[in-house]
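Note that one protein chain of the assembly has been removed; the remaining protein chains are unaltered in position.
Chains here go by letter, A and B, matching the order in which they are written, and residues are numbered from 1 within each.
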Amino acid sequence: MLKDVTLGQYFPGNSIFHKTDPRIKLLLTVAYIVAIFLAKSGAAYALLLLVSILITIMSGIRLSVILKGIKPLIFVVIITAIINVFWYSPPEGTEPLFSFWKINIYLGGLLTALYMAIRILCLILGTGVVLTYTTSPIALTDAIESLLSPLKLIKLPVHEFSMMMTIALRFIPTLIEETDKIMSAQKARGADFSSGGLIKRAKALLPVLVPLFISAFRRADELAVAMECRCYRGGKGRTKMTRRTLRPYDFILVIFFGAFIAGVVLINKYIPFYTV
Amino acid sequence: MAETVIKTEKLGFSYEEDGKKVPVLYDIDLEIERGSFTCILGHNGSGKSTLAKLLSLVLSPSSGKVVLFGKNTDGITEDEAYELRRRVGMVFQNPDNQLVATVVEEDVAFGPENLGIEPSEIRKRVDDALELVGMSEYKKHSPHRLSGGQKQRVAIAGIIALDPDVIIFDESTAMLDPIGRAEVMETIKKLAARGTTVILITHYMEEAAEADRAVVLDDGRITADGKPEDVFSMTETIEKAGLEIPQVTRLLKALKSDGINVDTRAIKPQGAADAIKCALGGRK
Partner (left out) sequence: MTAAELRNVFYTYSKGTPFESAAVTDVSAVFESGMITGIIGHTGSGKSTVAQLINGLLPVSSGEVFVCGKNIWEDPKKMRQVRFTAGLVFQYPEYQLFDETVYKDISFGPKNMGLSEKEIDERVRDAARDVGLDDALLEKSPFELSGGQKRRAAIAGVLAMRPQVLILDEPAAGLDPRGRREVLGNITAYRNKTGAAIIMISHSMEDIAEYCDKIVVMSDSKVLLSGTPEEVFSHADELVKTGLTVPQVTKVLCGLKAMGYDVDTSAYTVDKAEKEILRLFGGEKKC
């Protein structure tokens, strides 16, 4: 059922990642992605994998959750790996590792495939652990607002943007539930959503979409009035209940990730084994 | 006599549809005293929600005026309106459509944050408000997993955190199940007992029975105004207004017309049982 879909999953906990300032986490995620793309040598990839596994363990997120997050992407990993193995064009004069029929498999191809798989895996683990799994959506939007606030100087509606994100996150589950209900109600009147061609199916959705849109507009209208009654008038003069100040573990994490990037760069340079 | 916090003078409202003026309220004169608990009764479309929106400055009058805390609200500045809106809080019908945030305490903080209050003070107000509505243990929860009554209590906390003088409940129990309604009514009674001026808009007579004053609105006009027990005994007015005489009152009146000398003013079951006991005298 639609209801079981949970968007922007967040798993409450007490790890260092949960406690870190979301702004720092946002920056660290960027740093982490940079590190992933800097890696060239085999040893650097090994470090990447090691660090990803380490932070996953540190985050205290259950293994089953992590696996569920990885599962839908396994297919992508396999396809990219296969493409890399077969479409690898080696430098002139490289001997294939082995060949059969017309296909040559090169060491470089296998390595590229392996590295690509590691990259994707690390991307999922890293962004998941550092950001989405350990940061509540509202903390994330606050962080985005805070980081983008310099843009207010050039009159960009940063606050409005983050308010919109917050409200969207708030109403996604409500609207999903409503969609479920309207679909059931139209089914009770004999609506058929699962047979016929594409056009017929799209048409069958009309009795669901029209009430859904009308309801969304009604909600938006009522919410706007309610917000006005709660003295909302844009971002000007607003304060925040939770004012974040940087704390020691924020710095520990920054140092850790700094060392991580430096490590990748140094390893690329000094231990260039199996560089592709 | 206590201070008059809300006063309307010949308040009228109409909206335009297809170029025609459709009147909703006619010449409403109403005074609300500080610390009172008033119930405004009326059927759907009687104009009671429009009245609420006029009192909280969501709508502006077509004629007449709204005086809040002694201040005529006609032609006031945006900043003055902002402050008055804080002092007259509104809780709406649909609990889903007034919660902004994805975490309960963040939502309650929304109002005080808009006021630009110090973070530590916001924290205190949020904790106090959640405590008052009995939702402290849910402060880290996501609102969409709560029951209707719980959501509505969070919405109430969000208004309490603004520290208003008056809270208007615009049919805030209409979409709730009996448990939710009872929870919200308990909270409203608690607020009233605490000295907050409460205006409860509803069509449920049992809820009106809890108030100290009942005002009946029928097609844009006030047709009754007084103590609930007196208003409930105005059978014709109540029925004309599309409302229903509570079962308890109907029962007592039926007994009375059977020739039994019973006090028909009770509006709650226990009161009725007491009145019947009294009429029975010593008989068992």
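Here is the rule we use: a residue touches a chain if its C-beta (ideal position, glycine included) is under 8 Å from a C-beta of that chain, and two chains touch if they have at least 3 such contacts.
Since the model is a prediction, treat every value here as computed from it, not as a measurement.
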Residue among A:85, A:182 or A:226 that touches the chain left out of view = A:182
Touch with the omitted chain, as defined above, among B:189, B:250 or B:265 | B:250
Residues on subunit B facing the left-out chain by the touch rule are 43-45, 147-148, 174-175, 177-180, 203, 206, 242-244, 246-248, 250-251, 254-255, 258-260, 269-270, 272-274, 276-277, 279-280, 283-284
On subunit A, residues whose C-beta touches the chain left out of the figure | 1, 3-4, 178, 181-182, 184-192, 206-208, 210-211, 214-215
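Everything that follows uses one rule, which is that only the chains that are shown with their structure count from here on.
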Between subunit A and subunit B, what is the separation of their C-alpha centroids in Å?
-> 45
Which positions of subunit A touch subunit B when the two form their complex?
-> 12, 136-138, 166-167, 169-170, 173-174, 177, 218-219, 222-223, 225-233, 237-243
Which part of subunit B faces subunit A closely enough to touch in the complex?
-> 53, 56, 58, 82, 85-86, 89-90, 92, 94, 96-103, 105-106, 109-119, 122-123, 126, 140, 142-144, 158-159, 162
